[in-house]
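Of the protein chains in this complex, one is absent; all others appear in place.
== chain A ==
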Amino acid sequence: MADPAPEIGISIRNLYKIFGPNPEAYIDAVRQGMSKTELNDQHNHVLGLKDINIDMPRGAIQVVMGLSGSGKSTLIRHINRLIDPTVGEVIVGDQDVVKMSETELREFRRHQTAMVFQKFALLPHRTVLDNVVYGLEIQGIPRKKQEEEARRWITRVGLEGFEESYPNQLSGGMQQRVGLARALTNDAPILLMDEAFSALDPLIRMDMQSVLLDLQKEIRKTIVFITHDLDEALRLGDRIAILRDGEVIQQSTAQEIVLRPSDEYISSFVREVNRGRVISVDMVMTPLSEAEPGAMTVRSGSVLENAAKKMTEKSANHAIVIDKAGKPIGALDIQDVISAMVTPVDHTMVEDEEDAA
């Protein structure tokens, strides 16, 4: 769990975005604390993003979550510079995307990034196959190679047999599979997904999440995944950043967000979460006191729901948490497990605990 320091894939530094005819004029005021409402009411400019600093881990899924209008789409579009920042840096590798020339940027978009869109954004006049080859086609790769790659990914996302269909002949879920295949065929290390599953029905959305998690085990890309849905964020995110009114208000792992929401806004979200499926036993286990011979074992990293199910099946009140190698690392009490599953923690309680400690 606690990798020492995961390699950074994308680093966003001091990024500000103000929308309006004369954004530079207000940057200092915003830096000194002018709020989004003040800027809008007094100067008719929209504060899109304010002092964003996020290190996105390489080869993992970084989720950015927030309500509609919080600036998620604006943020993700800075990574491939579909939107230019007012000030700030977006570092990928050793390059600052913000400083790239037109040609450098085009090459960067072609080879380093691929994107999946909320409304699919497929070319309606092209078949599935011709949509999926698009990235390679504009790179000037020979057609045979384009098709080989495209067909491989079409099969991989489960669309075999639909190569010659047009987008409008497919359901939403299938269209987004095309969007995913189009992005994957590009074989870029960074995958940008802006509310990629938000337009889909809940069941199909779950299905697509599984497809993505499954693929990610194999492709290990740096994925930036935007969502407004906390369950989706918790399910997919290796790390999660929460955005409100253009500001990052918490960034951490899923577990930490559920256990230690940093303010009332986040705890109001987290209250609705099925905690048993998010929190792992590692978060509630106590240090091993004495070895209990014959006690049942639970693997480190299991979620509370699974642990509780196992323990009740065997009517055990205690269990030992073991790591991958089978070494005991902590003790588990069924009382603690159940209370962690049912207690909605809010940030004031976390503070109380900390005070008591």
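Keep this in mind: a contact is a pair of C-beta atoms (placed from the backbone, for glycine too) under 8 Å apart; a residue touches a chain by one contact, two chains touch by 3 or more; residues count from 1.
Definition applied: contacts and distances are computed from a predicted model.
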Name under which UniProt lists the unshown chain, selected from "Pyruvate dehydrogenase E1 component beta subunit", "Electron transfer flavoprotein subunit alpha/FixB family protein", "Proline/glycine betaine ABC transporter permease" or "CHAD domain-containing protein": "Proline/glycine betaine ABC transporter permease"
Touch with the omitted chain, as defined above, among A:Glu107, A:Glu160, A:Asp214 or A:Glu264: A:Glu107
Options A:Asn186, A:Gln209, A:Gln250 or A:Ser280, residue touching the unrepresented chain: A:Asn186
Among A:Gln169, A:Ser210 or A:Gln335, the residue in touch with the chain that has been omitted: A:Gln169
Omitted-chain contact residue, chosen from A:Asn80, A:Gln176 or A:Ser300: A:Asn80
Residues of chain A in contact with the chain not shown: 80, 82, 106-111, 113-115, 117, 119, 121-125, 134-135, 137-139, 166, 168-171, 186, 192
